Structures are given as C-alpha cells and as structure tokens.
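My structure is below; once you've seen it, I'll send some questions.
Below, a portion of the complex is reproduced, with chain positions unchanged.
Letters A and B mark the chains as written, and numbering starts fresh at 1 in each.
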C-alpha cells in the first residue's frame, strides 16, 4: 500500500471500558499507525460510544479485506459495533442537484477545481436549464430533468437511475427547489445534504428570508442538514449566521444569505467527504 | 445650558422631501449643533421616514420648552411627525425584575457601577429572595414579591406601584421567570426589555436550551426584545449566537448561553438608554 493513503474507521457501539484499547491495539497489530482519533459518549442512560480513527496502513502486509474481516471477528463482533472504514484512495463520487440559483453550485465547482474538495463530480441534475452552460464549462455532465405536477415520480426515478449509474456516494442539493419524495429519500439514507436558507428550526419551509424580514430578526442564517422525510427536520450538520439590521430589505437578506449558504454548505460537504459526520437519531456528531 | 448635554430627537413621519433640511435648519436656528444623525426610510408602499438626531444646545439661549413648542409648531406639525426629545441630563431610571439566575443582573450592576450604563437603578424586584444580598451590596433597594397561583394579579399591581413610585423609565427583565399579564404590559408599552435564552423565533417558550439540545443545532443564541402580550413575539432589539457541538450537554448549553444572554441584554439596554431604538410595528429600528 501507498504512503499517504489513510483509512477512516467510524464506530458506534454500546459504551464500555476497553473500546479505545481494543481498537487501537488491533490496528497496531495490523501495522497501522493511528494519526487521529476522536470519541464521543452519549449520556449514561443511552450509553453509546462513537469513535473516528484515522490510520495509515503503509507498513501493513495485511490486505484491507483481511483487516476488515479480522476486525469484525476480533473486535467489532464482540463489542457489538456498527462500523465502517473508508479509504482516501476511494475518491468519493458527489452528485449535485440544483435549480436556478448558481451561487452554491459555483462554490462547489470552484473548490472542486482548486482541489479543495477531493471528490469526483460525475453529474449535475437540474429541473432547469439555466445552469447547464456553467456546469459544462467545468467539464461536468449536466442532466436536465424538468419537473411538473404530473411527472415528479417519474423524474425522480430517472434521477435515481442516473445517480446509481455513476455510483454516486452522496448527493448535494445546492439549492434544489423541489421537495424530494420519501421514495427518493429512502434510496439514499444519510447521503443527501441540503442547504436550507435559514437558521433552522427558525423559518422552516418556504420564503425564509421574507419571513426573517417580517419577524425583524437581527441575524439571518443557513443550515446544512441531511435530508429525511420530515421537511427541514433532518440532522443538522452545520449552521452559521450573519448580522442584519432594519436597513436590509428582503433582497439584501437574499444577497447576504447567499454568502452564508455557500460557506455553510461547503463546510458540511467537506465534513461529509472527510467522514467526520456520524448521524445518530436526528442529530449529528461532527468530529 | 451646559456643554456636553445633548438632546436626542427621535422622529417618525410620512416620507417626503425636506425633512432632514427642515429639522436641521430648525435646530441650527435654535443654536443647536448637530452631532449625529441617522435616517431610515421604509419601502415606498409604506412610505415612512425615521430619524434620530443628536444635538448640542450649548450656545442656545432658547429654553427646552420653547424649543419643543416651536419645533411642534414649525416642523413637526406640518410634517405630521411623531417625535420625542430626550436629554442626557435626564438620567434614565432603570427598574430590574429578576428571579434566581444572577448572571444578567450581575452584568447590569457591574456595568452600572463602572459607569458604562448611565442610569440610576432605583429598585430590583424579584419573586425570590436569592438575589437580595447581591442587590443590596450594590446599594440598591430590593423588593421581594413572591408569586403563586393565587396572587399574581395582586403582586403585579404591587410591582406597578413600586415602579411608578420611582418614576422608572423602563424595566429590564434580567431572567424574570414569570409571564407578565397584559394588564402589566399595557402600563409600560415598549418600556419592558426581556432577554430570551434562544435565538428567536427558534425555541420560543420554555426550556429553549433543552429544545436546542434535542434538535441538535450547531449554534445557540439569545434574543433581547420588548415585551408585548404575545409571548416571545415582541420586537427584537438584538440577538447573538455561539457555536456548540455534539459534545455539549444541556448543562453546557446553559452555561455557554449565560455569556450570550448577558452580552445581548447589555447591548439592548445600552441601545435603549441611548435612545437608539424605535419600535415600528413588531420590528425595531436600531440606529
């Protein structure tokens, strides 16, 4: 194995003594060098333990398959772990869905081109044509799937086929203005990241900037979350806010909000790419 | 009149040309030097104009009474203004109501003692005895008005009497954990500042930190607002947030929240003292 390739082990299991020791001893015995580790224990009544360990396999003469098989037998099985290892030489495939606003899409594409987002972007799907040229200028296939009252289920099935065809690891809704059906969401559990243009749970639903204006808040925000069937209720990955005042019309909030949206979405996408997010119930642990 | 005393003129009127000119020319003719001015126009459909002007009267040989009488006749009347002048040599009287938490009260008392809050604090009213000693250590009268299911209306009347007796200009609820009745609120319209321990409109009502924890937000906040009869719905004066993560238990949120609460409440109180807040409908203009 090559230097610089790292594995990222994510674990969830009942909390008990010996987990860190067991896992780290196992990895050491495999010749893996632990580069980083983070833990989290939920409160004692729930009693769950979460861990992320980053390790290097440079000197291991064990294969990944063997390592994972052994890990299940010797460590994960006895400790009742849900676990998963991702390797950095598997470049994640990131599908993007977008409507007409270009700021979030552009932010992702630019950071992708600059190397900041170590992913491939195999396709962009949109229910509008406005962003086709922009997408294709970056050399990325663009699929136009217009949605109307009658064809939504069908279009979603088409989108699912396209996304599966490219083996996408996750989907980013970069201001995609259609509500995805449970049928769609169920195919990609904890794999769809949405950016909502408010500081959730305030101003869920449509027109958050207008509602923020009407309420007269002094901060507006944006929220990146995993999509579930409860609209705007999914596990929050990241949020941020910006200060506003009586001087700002709704259109100013929209403009200011764009900057927060793209920052928050970027941070959430980076965390997801780096396997730093664990979903637990309706909340996230972001290591 | 003495140097350094300034008047603060607050205006609301239908928007039209000539307001700034009219007001500033009037003040100039009175010998008043304009130190600062801020304006705000609402959108054209509503067509309202708001202004705050700070002026010095050092060289005027006109009395305040005459100035205000002339202003009404020559400027405010013709331009259909709601207006008000406050002078800095009228030291505002700030009443405080508090329950058991000391952090907001302490913040106000310390800033008052250091001279940062140019007010008098003629009394503190509490439904608990816990903060009596603290209050009296600052030389401020403390009134214990315990509230139970049967005596709320009566206690509020007692509080109103006490507050009126000291000619309080405004009331700060520094974590006062009783909901004030419409009867109380109506006596002090736009004169009661509350600190709510969430980023409103998220987590209105009781237990905001617990609800923030349950929802898994990544920022917690606090909101200072004027009290109206709609609980947690009054005009917002200031808000702020702090970053939190999965590591924080509810008790951590409470502790972190204390710091935001006292900062936000302080800023709102200072803005109110300096006559920088105009309430318009359910929103504020904070100059």
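FYI, a residue touches a chain if its C-beta (ideal position, glycine included) is under 8 Å from a C-beta of that chain, and two chains touch if they have at least 3 such contacts.
Just so we're clear, the structure is a prediction, and the values are computed from it rather than from any experiment.
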item	value
Whole-assembly copy number, given 2 chains displayed	4
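Everything below uses one rule, namely that only the chains that are shown with their structure count from here on.
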item	value
Distance between the centres, which are taken as Cα means, of chain B and chain A, whole angstrom	42
Interfacial residue positions of chain B with respect to chain A in the complex	40, 43, 199-203, 215-219, 221, 235-241, 245-247, 249, 282-286
